[in-house]
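One protein chain omitted, others in place.
Order of writing sets the labels: A and B. Residues in every chain begin at 1.
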Amino acid sequence: MSTTTAPSKAPSVRPLRRLGLWWDGVVDRYNRQPLAIKIVEIFLVVALVYALPLLRPPVITTQEIDFGGVMFGCAAYALIALGLNIVIGYAGLLDLGYIGFYATGAYTVGVLTSYHWHWPFFLALPLAIAVTMVTGVILGAPTLRVRGDYLAIVTLGFGEIIRICVKNIEWLGASSGIKDIAHPNSIGGGPQPPFDRGGLFDIPRLEWNGLVPSVDHDHPTAFLSFGAIDAVPYYWLLLTALILVLVADRLIKASRVGRAWEATREDEDAAELMGVPTFKFKLLAFAMGAAIGGMSGAFYASGQSGYISPDSFLLLFSMLFVAAVIVGGAGNRWGAIAGGVLVYYLPERFREFADYRLLVFGMALTLLAVWRPQGLLPPRRARRVQRAEEEIRELEGEGATDV
Amino acid sequence: MIRSSRARRAAITLAATALVLSACGSDGDDKSNDAAGGDGGGASELCGKNLAFLGALTGDAGALGQNMVGGIELALKEYNADNADCKINLKTFDSQGNPDKAPALATQIVNDDTIFGLIGPGFSGESLATGKTFFEKGLPSISPSATNVTITQQGWTTWHRVIGNDNAQGQADAAYLTGEVGAKKVFVVDDGQDYSKGLADTVKEALGDALVADDQISVGDTNMSAIVQAVKASGADAFFYGGYYTEAGLLAKQLRQGGFKGTFMSGDGSEDPNFVKVAGTQAAEGAVLSAPAGPPPADFGASGLYATQAYDAANIFLAAVQDGASSAQEINEFIGSYSNDGVSGPIAFDENGDIKESKIYAYFVKDGKLDVENPQAIS
Partner (left out) sequence: MDLGALFGSFDNFLSYTAGGLVFGAIYALIALGYTMVYGVLQLINFAHSEVFMYGTFAVAWTFIFFHGTGDATWSLGKAIPILLVALVVAMLMSAAVALLLERVAYRRLIRNNSPKLIALISAIGASFALAEAMGLRDRFAAWFGLDDDLADYVSPDKARDVYSNPVTIQPHELFTIGGYGVTDVDLVVLGAALLMMLALDQFVRRTRLGRGIRATAQDPESAALMGVNSGRVVQITFLIGGLMAGAAATLYMMKIGSTRQNAGFILGVKAFTAAVMGGIGNLRGALVGGLVLGVMENWGSAVFGQEWKDVVAFVLLVLILLVRPSGILGEALGKARA
């Protein structure tokens, strides 16, 4: 096959590749440090991420849409991407109907805390996760026997079926959706509209005039008061869940289960021969991915607006979720998180391009896939394989190929 | 028509203003605007501030939001021409009609100190998703187009609409079908959305025994042959559709092609010239489209569904500015006691924020086009 790519295109790829190398460097440097410093660094980074919507750093902060709300959305997408990464990245199953699990989690909370019963949110949350997990097993058991490529369309079908069901079943609110979903319990008293914001104490936020920060006391966030006009407390809560899932993800990936997934993904028949019950592990991945999706949906349902409707669970979002995982780098949890954040953040950040932003987003997705097929942050193993392949290619005299 | 280029120029200016304003940061620009206005004493404190529009400007329903912005911009242009010393501008927030995107935009709106009133939200779904946010902040809002009955039953005292809700329209439509048309068997279909289902359900209830059967389609459906078959099998002599003009047009077209001879009726979501284009002139002929709004004056400078309502909504806020209202509370009280004739009909609000007197008109497709000038009052 021809490998005569125009050499002028090569440099545009380099910065992206450097991103991976840079990330490797960061991880290596981090790993070489003594434990105490590691802990301090983690603490600092985590604190920074928590404080982001109050620091409102210039450039990053969205100007035409509430930054706290965008951060909440980013965290929700990051959590979804993390869950879908287990299904796609670890187990290698293409799930185009992931939105169905998101919807299941959201509707479980909606039904339990508002529409039929009035449970508090934190009681409904574990049940929502459990219900979604069971849904995952019920859907996975028949569909995972279908061959790889068909799994995509079958899961896509299930995603649509779930949406059409919630749209048409009165018991689930039908097309009007469910409103007044319980917010998480406020600490220090909830908001008493119209003037009392509730909460233990107010935290002011920063306002930037160019690069000069000043403290803005006019728009404070009431600490842990879950009301309808401030998304920041919801962001904090979701971020906490995200961090917990991240830790769990790390533990599982490093365990026997993680290795079984990897073996199944790389060669199912070989894995089966070596005594890995591949179907069981695929089902486990599906169920775990579902549970995390359901959890994200549960947080979304009880978010600032406390309102869900079938329109929030369109097929299109499933595509976006898959795009998030792949763009970020399937198989690498940090890549998945980065992908989830970017897919939500970019269209919101560049709202001033209003009409063009979906066009640009689509083109960016294509360009990224074509010029950076491993994703922004591919797993280290994949990068090593790729480097080795490139060396071989160069030795064979096909040096012009540039990825 | 000059409309297209003017609207675009306005949009560009608007985008530029929005950029400049947002670049300044919200605290800074109050002062700079007040200073730049140089209006001296006497004028309202709202001079130089903004109205906000929240609704779909891009995405599948973007055309409807563009109609509304056209109406609002017309009102602002007229007002600003007469009040050069107290200009009011518009900031638009594009929700794509998605209840998922609307809350973060609502938060942005309530935290923007330069915004004193909201025109919108455009659709029922996003209204339900954001109502709480606007209410907790106390930002007065007037929707030109969200007609779902339940929105005004939430106790959100700052929420108003200048369009009759689905109840009033549905009852008038049903009465028209059974009375004027004399239909004995009516087949009712909707597209399952908040607005559509609300309207269709009211019609079904009001029809009582005259309802012969019902069904539901999905937005984006193009193959209506199953519905056509069901309508024919039911022997219906009239057909009512709750939904928007694209599907309404396809239904009318395929029903006529399938040999349905009865009356075709639909609500305000279908009252748009595009209905005739989609259905084709022959199939659309004789269709009845109801709307809770009278015809716009002949020289009205904006076009499309909901443009008149948006124009009226903007004028209520502008009247509040001229009246000297300054706080959110004063504006809200002003809106509550407002009573005047708008281009879409007489406007006054009841205690829930619903329009008091909503006259329902039936528009007819005659001689191959939607006759917007000679509707018949049916309530």
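Following the convention adopted for this analysis, a contact is a pair of C-beta atoms (placed from the backbone, for glycine too) under 8 Å apart; a residue touches a chain by one contact, two chains touch by 3 or more.
All figures in this text were calculated on a predicted structure; none of them were measured in a lab.
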item: Sole residue of A:26, A:60, A:274 or A:364 that reaches the chain not shown, by the stated touch rule; value: A:364
item: Per the touch definition above, residue among B:210, B:278 or B:331 touching the missing chain; value: B:278
item: Of A:181, A:322 or A:376, the one touching the omitted chain in the full complex; value: A:322
item: On chain A, residues whose C-beta touches the chain left out of the figure; value: 1-3, 5, 88, 94, 142-143, 145-147, 149-150, 152-154, 156-158, 160-161, 164-165, 167-168, 315-316, 319, 322-323, 326-327, 330, 355-356, 358-359, 361-371, 373, 401, 403
item: Residues of chain B (touch criterion as defined above) contacting the omitted chain; value: 3-4, 7-8, 58-60, 62-63, 66, 189, 192, 215-218, 220-223, 225-230, 232-233, 245-246, 249-250, 253, 257-259, 274, 276-283, 368-369
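The rule we apply is simple: only the chains that are shown with their structure count from here on.
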item: Residue ranges of chain B touching chain A (in the complex, touch as defined); value: 15, 18-19, 22-23, 25-28, 57-58, 93-94, 98-100, 102-108, 110-111, 113, 125, 128-130, 132-133, 135-138, 148, 150, 154, 192-194, 197-198, 216, 218
item: Residues on chain A engaged by chain B in the complex (per definition of touch); value: 63-66, 68-70, 72-73, 164, 167-168, 174-177, 179, 191, 193-194, 207-209, 216, 218-219, 227-231, 303-307, 309, 311-312, 348, 351-352, 354-355, 358
